[in-house]
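First up is the structure itself, then whatever we jot down about it.
Of the protein chains in this complex, all but one are displayed in their positions.
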Amino acid sequence: MDFSSDTSAPAHPAVIEAIGEANTGQASSYGADHTTLALESRLKAIFETDDLAIWPTASGTAANALALSVICPSTHSILCHSDAHIEQDERGAPEFFTGGAKLHLIDGANGKITTSDLQSVLATVDERFVHAVPPAVLSLTNLTEWGTVYTPAEIGELVKLAHGKGLKVHLDGARLANALVTLRVSPAELTWKVGVDVLTFGLTKTGAMGCEIIVFFGAAADTIGALKARAKRSGHMPPKLRYISSQGLALLENGLWLDLAGHANAMATAFSKRLLELPGASLITPVEGNEVFANIPGDLAERMLSSGWTFYPWPGGGYRFVCAWSTQIEDINAAFSAL
Amino acid sequence: MDFSSDTSAPAHPAVIEAIGEANTGQASSYGADHTTLALESRLKAIFETDDLAIWPTASGTAANALALSVICPSTHSILCHSDAHIEQDERGAPEFFTGGAKLHLIDGANGKITTSDLQSVLATVDERFVHAVPPAVLSLTNLTEWGTVYTPAEIGELVKLAHGKGLKVHLDGARLANALVTLRVSPAELTWKVGVDVLTFGLTKTGAMGCEIIVFFGAAADTIGALKARAKRSGHMPPKLRYISSQGLALLENGLWLDLAGHANAMATAFSKRLLELPGASLITPVEGNEVFANIPGDLAERMLSSGWTFYPWPGGGYRFVCAWSTQIEDINAAFSAL
Amino acid sequence: MDFSSDTSAPAHPAVIEAIGEANTGQASSYGADHTTLALESRLKAIFETDDLAIWPTASGTAANALALSVICPSTHSILCHSDAHIEQDERGAPEFFTGGAKLHLIDGANGKITTSDLQSVLATVDERFVHAVPPAVLSLTNLTEWGTVYTPAEIGELVKLAHGKGLKVHLDGARLANALVTLRVSPAELTWKVGVDVLTFGLTKTGAMGCEIIVFFGAAADTIGALKARAKRSGHMPPKLRYISSQGLALLENGLWLDLAGHANAMATAFSKRLLELPGASLITPVEGNEVFANIPGDLAERMLSSGWTFYPWPGGGYRFVCAWSTQIEDINAAFSAL
Partner (left out) sequence: MDFSSDTSAPAHPAVIEAIGEANTGQASSYGADHTTLALESRLKAIFETDDLAIWPTASGTAANALALSVICPSTHSILCHSDAHIEQDERGAPEFFTGGAKLHLIDGANGKITTSDLQSVLATVDERFVHAVPPAVLSLTNLTEWGTVYTPAEIGELVKLAHGKGLKVHLDGARLANALVTLRVSPAELTWKVGVDVLTFGLTKTGAMGCEIIVFFGAAADTIGALKARAKRSGHMPPKLRYISSQGLALLENGLWLDLAGHANAMATAFSKRLLELPGASLITPVEGNEVFANIPGDLAERMLSSGWTFYPWPGGGYRFVCAWSTQIEDINAAFSAL
């Protein structure tokens, strides 16, 4: 049983089907195709605003780094959680795309930055002190790296502080769908309505082959020209963009993406219940999405591994177990029974 | 009728089918999957050597720039033709990925660099003169940007000169299949057997959705670790790499890629014959692949456009017409008849 | 006799004296010192405008590259003459400081770009074509790389074309003083009054140890904050900046800089007269500053070298002989007599 990552899952059949359907006749290259335009319309409906601009990519690392590169000058820094994906798992992509901007790390329980910690950091900023690297961006992640959620109110407060100091706000939404389902709020309520300027809207972990859409809201949408230049320059303007866009369209139809995320979340909750029945097992963070972070005795971990489970020890301690759209309750039950 | 580019064509059905087949069950992420390993084996067979290392990408710009970035230090330059794709059409991607290396341009008829011109450039290089940017790489393109071919002997001579000065040789093979078919030589004969160190092996224009494979030969294969770090860092290590690799596998099975390229070449030849029947039309360069570069009278161009043809005026003069695997002789004939 | 470069000359005694005088007591670091403020005032007087901002550096390469980096995004290009110092002699500094912008080369006789050539290049620019690297800057050099001058009218016309397409204009004035003396115009007339946005105001070749001042005019002065961040980031904000600024102050007092340049120019003219008396010697470009570019027979060059002359063969053919503030007519005469 594979609990290693939602990126190990296959794509949802609707995604494959959509690719086949997109594969008819000639189409304009590099983003001028009908599929990409349809995706943009769909996103305007889903986010309840026409005031946005988008760019679909096949990689979350690329989407994050490209988005950051147009709002953070190379001489500035990006505030983020110490465990943020952009810090821990992207091989320095933000530094590469921005031309050497710094990540300024902020600790925080449950993978979350608190307003008081953000306030402390912002209080030390002095733009006139040319020797230090001042922040230009606050980057948040929702679902967080520890499987928890920020509420709209929490994000709104952090954004207010950031905007007050002239920073832009980026949201890494690699698992945005999982957060939305848990919070029972709309995409707009969790993003631009609370001030998010740029979103990495991830659908790969939700069920795509590779589809991570950069969404600029409001004034930030003016940077779309600069973004496209950087996308081309970094190899993220594939000629046949329709094959990325069609994945997004398929998942965003009739709420499929939220259904899949809801299922994955439910599987994680079910998984955690079974896990907690085992002696010595305890949760590190609450299960608020499709990931379970837990401490378990060493011999239990051994038994899981020898029983064919796949999962990772997590930096900082404990283990991570991830459920996906394709995880079945029967398989979870069978996996636990086999221990 | 669309003659704008082979990138406007759909993917071959076998490619879509292969993606569907790859879409079963969990798979290791980031290149450790079985599909990618199978692709590597296939390439070893096709290139008749085990002494290679590969990295599949979804973008030719990315493949070129990544390949160049591991063989050209930021303080050095890349020799290439003035009309090379890396100079004209990649929005500065080589400069971005290398950290600011220069492209040093060499003119040449038919999109080809001559040995005497290369010799002249190399003769002026003085590594001890720290003020100038010395070359570290020679980058060639085959099929060239003007639809012509370098023979193995021509490449071999250029490589010999370049290696003699310590340069590595990169081959942009966005349309390698088209060149192979025309030259009736093997992939090995057109690459490592004549000294090519790194190849961008393009399959997108041949019939994939997006599949451009970096292939390192011989000693250059030692840089694969550095390449992977740079691929991850630039967003070109998608988690579900199997969907790129499966495209390559499908096309490389039973010579499908060469069949498709052969068909596209034949269509271009047929197209050029019809074109030359029109008064005032003449070829700019010989048709040696799937592209036709021609001068045509202004009113003819107008008629083509108003008749629904899609094609581009070409920088430097004339027009380019491109055929793809999906171009049908009936459609060409109908297009000409409709003028 | 050393005719290799004006950078081989010692500093003028007034410069050394000024450094000694600046060396009293504590002073604010990093540009907030009185000497640097005095230099700024002096420059406002010399350029007859308060609407400027400055940053003194010790290196012409740094001054050029820093200036370019705040007006050229990494995704754009810089138009310059094929023989420009930024292209030929700065080891890719513009590419490094801009984060990978391209230099787009324009040929032209006597080291000068013509309005018609500039017009041709600008006519091909299409900002919407995301694949190509559009120009953001026109960089001119006066005195040119071939020892000739642009008149204010010539610069004005080029600037008008550039501004018309939204480009900024940079002037590399490594030998600005030599041009001013020849043209008998004021610093203002050769720079901001004809539309120059940013000037590299060189004084090293004029007689400083190392003093090259970036001068932003008009709206470009708003980038001074960004420039300082980049100066610090690239090691061009030395703590004891007063020692650079005091050099500038010394040379700019009572027109010393123009006197020195006038002397160097006169020496070059005298040199060229003697040279032309030799059989087979001819000028490649007119002598309009302190440099002589000449074709001379091989055996004459040999005799010069064996007679102890120092000078360089020039890329593109011929030889360059440079006079400095310290060149004496007696020495020139003696050098020729000794042949």
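We call the chains A, B and C, going by the order they appear; numbering starts again at 1 in every chain.
Here is the rule we go by: a residue touches a chain if its C-beta (ideal position, glycine included) is under 8 Å from a C-beta of that chain, and two chains touch if they have at least 3 such contacts.
This structure is a prediction, so every number in the text was calculated from the model and none was measured.
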item: Contact residue for the chain not shown (choose from C:K168, C:K193, C:R233 or C:R320); value: C:R233
item: Which residue of B:T7, B:Q26 or B:T75 touches the chain not shown here; value: B:T75
item: Contact set of subunit A toward the excluded chain (per top definition); value: 74-75, 77, 88-92, 95-96, 98-103, 124, 130-133, 315
item: Contact set of subunit C toward the excluded chain (per top definition); value: 2, 4-5, 7-11, 13, 16, 19-20, 23-29, 57-63, 65-66, 90-93, 96-97, 204, 209-210, 229, 232-240, 243, 310, 326
item: Subunit B residues that touch the omitted chain in the full complex; value: 30, 73-75, 99, 130-131, 226, 228-230, 232-233, 237
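Going forward, only the chains that are shown with their structure count from here on.
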item: Maximum centroid distance from subunit B, chain identifier (CA atoms); value: C
item: Centre distance in Å when subunit B and subunit C are each reduced to the mean of their C-alpha atoms; value: 42
item: Per-residue multi-chain contacts in subunit A, two or more chains; value: 229, 232-233, 237
